[in-house]
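The block underneath contains the structure these notes are about, expressed in structure tokens.
Not every chain of the complex is shown here; the ones you see sit where they belong.
Should a chain be cited, it is by its letter among A and B, assigned in written order, with residues numbered from 1 in that chain.
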Amino acid sequence: MMAKKKDEIEYVKNGKRVDGRKVDELRPLKIEVGVIDRADGSAYVEWGQNKVLAAVYGPREALPKHIQNPYKALVNCQYRMATFSVPDRKNPRPGRREIEISKVCSEALAKSIFIERFPNTKIDVFVQILDSNAGTRVAGLIAASVALADAGIPMRDLVAATGVGKAGGEIILDLNKEEEDAPDAVDIPLAILPGTEEIVLLQMDGLLTKEEWKKSIELGIKGCKQVYEVQKEALRKKYGEAEKETAKAREPSAKETKPKKEEKVN
Amino acid sequence: MDDVIWDLRVDSAVKLIKEGKRIDGRALDEYRKIDIQNHISETAEGSAIVNLGKTRIVAGTKMILGTPYPDSQDQGTISVGAELFPIASPSFEFGPPKAAAIELSRVIDRGIRESKSIDFKDLCITEGEQVWIVFVDLYTMNDDGNFFDAGSIAALSAMLETKIPKVEDGKIVKKEYSGKLKLSKKPLLCTFAKIANKIVIDPTLVEEKAQDARFSVSTADDKHLCAFQKGEQGSFTRSEIDECIEIAFKRGKEIRKTL
């Protein structure tokens, strides 16, 4: 791989990408719910080589008091990369990139939560990247959203996300690192609320025509919806059966005792 | 008290926008007056103050000698930084840069970097040994909203006038120059606010306080997009995004001509 120069690579050849995927194919995605005992909610995501852990603490009192908002909860998502998750050791202190990603992810998640129900509180969402290969912010975001659901926080919808973009002149879904390093690469992190297709996170880097953009967003939304199915399935795995049991044990009160859980997955 | 006044202002801005109007009489897709003063610092290699209506920001460039990154031995680099300097607003404070200033810096940086208007190989002096780092630093001077676009224009204006110092024996010869920084394109950021389900360009401070969501589009030239940034807690529909892109190309083209 190192022998071939980047501008000699055919990024899509006979409908196959460098790692054998089709243009509209996600890397293997695996989500596990409820992996951190002390957290109010948590999730673990493996997406290609990316490995991500997310935990939710809250809603809890926002301190110091002057940061409290009397109309809504603050959503404080902190995205961090482990020092060993990148080829050259990352400085342990959070960098400017991590701070920006934390900000846009906080904003995307806030849209998905009924934050107005929790005035004066904050909801902390911690996202830790343990291994990386392009697309960590969207991997972090879907882990965070599932962790919020696991925490029983009332939500409009899950946040589903994926990368989409261009490499070697082709519009492709979920770029890996090699594709992201293409000379003409364009990377578009995208997150939506799948129910309404509202766009809650959108960034872009690289040269793209309007036509290419239209193809990209089309493909990206399709990708988000695939991710959404995996998110729901992971939650169902934990809560589907639990709820069946709950339903059996306690009868009409089930809804009231776990009202938040119901809202979040649809 | 101050808050009450701002709340009233926000209310009236929202009310007007619902009717397709704006407080200052602009059309929804109209920029405020853009005024650029170049060469405001002799010490800087390039500089500009931009007034976007009452919003004012200053940019200055310094060309600094550095060593190349291990994986790009024949390339220099650029670095754009913006500070929400407290001179510009009663709500800014000194201290380590907060998320808002970092986002502003990085969005302006990407808008320029991703346009590929600067060939980083042009910034190489001696391969593997010495390269130029182009520092573009922005300081807010008066806040009436939309430092994204004002900063983008200021950064570009300062870069367009940037002189490259003469280098002899690996050292800068003071006050002598070997040429100008080459930019093959004029990338421009256009920022939109979504207020009451309408899209307005170049929001003022009041409109920023009223906005549900923000979207910035950088066009590298009349045909290419080169950066996006969606911000704030609201959302956009696909057609709203497409609307922003259309306007960004149109306004970008107009502004580009004047630079």
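Following the convention adopted for this analysis, a residue touches a chain if its C-beta (ideal position, glycine included) is under 8 Å from a C-beta of that chain, and two chains touch if they have at least 3 such contacts.
No experiment lies behind these values; they were computed from the predicted model shown.
A.B. asks: Across the entire complex represented in this structure file, what number of copies corresponds to each chain label?
C.D. replies: A x3, B x3
We adopt the following convention: only the chains that are shown with their structure count from here on.
A.B. asks: For subunit A and subunit B, what's the span in angstrom between their mean Cα positions?
C.D. replies: 28
A.B. asks: Quick check on the complex: what are the subunit B residues that touch subunit A?
C.D. replies: Residue list for subunit B touching subunit A: 97, 99-100, 102-103, 105-106, 110, 114-116, 215, 220, 223-238, 241-242, 245, 249.
A.B. asks: Using the touch rule from the top, collect the residues of subunit A that touch subunit B in their complex.
C.D. replies: Those residues of subunit A that touch subunit B are 96-97, 99-100, 102-104, 107, 110-111, 188, 193, 196-210, 213-214, 217, 221.
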